[in-house]
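Note that one protein chain is taken out, while the other chains of the complex remain in position.
The block that comes next holds subunit A.
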Amino acid sequence: MRKNLMEILCCPVCKGALVLTVAEESGDEVLEGTLRCAACRVDYPITEGIPNLLPQTACED
């Protein structure tokens, strides 16, 4: 995901703002990292460039 996508993302549960932590990037693209909702105390993963904003208890693969 591009960093400017942060402007339109929110916590899927409380709709609050998320804080981006980048673990791996390529130019403007975040490839691996986390999106943290401080209010819910939940980290949503970014994997292979795709943020996963499913409620983390209901996550299934």
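Here is the rule we use: contacts are C-beta pairs under 8 Å (C-beta built on N, C-alpha and C of every residue); 3 or more make two chains touch, one makes a residue touch a chain; residues count from 1.
Note that in this section contacts and distances are computed from a predicted model.
Choosing from "Methyltransferase", "Nucleoside ABC transporter ATP-binding protein", "Aspartate carbamoyltransferase" or "ABC transmembrane type-1 domain-containing protein", the protein name stored in UniProt for the chain missing from the display reads "Methyltransferase".
In the full complex, subunit A touches the hidden chain at residues 1-2, 5, 8-12, 15, 44, 48-55, 61.
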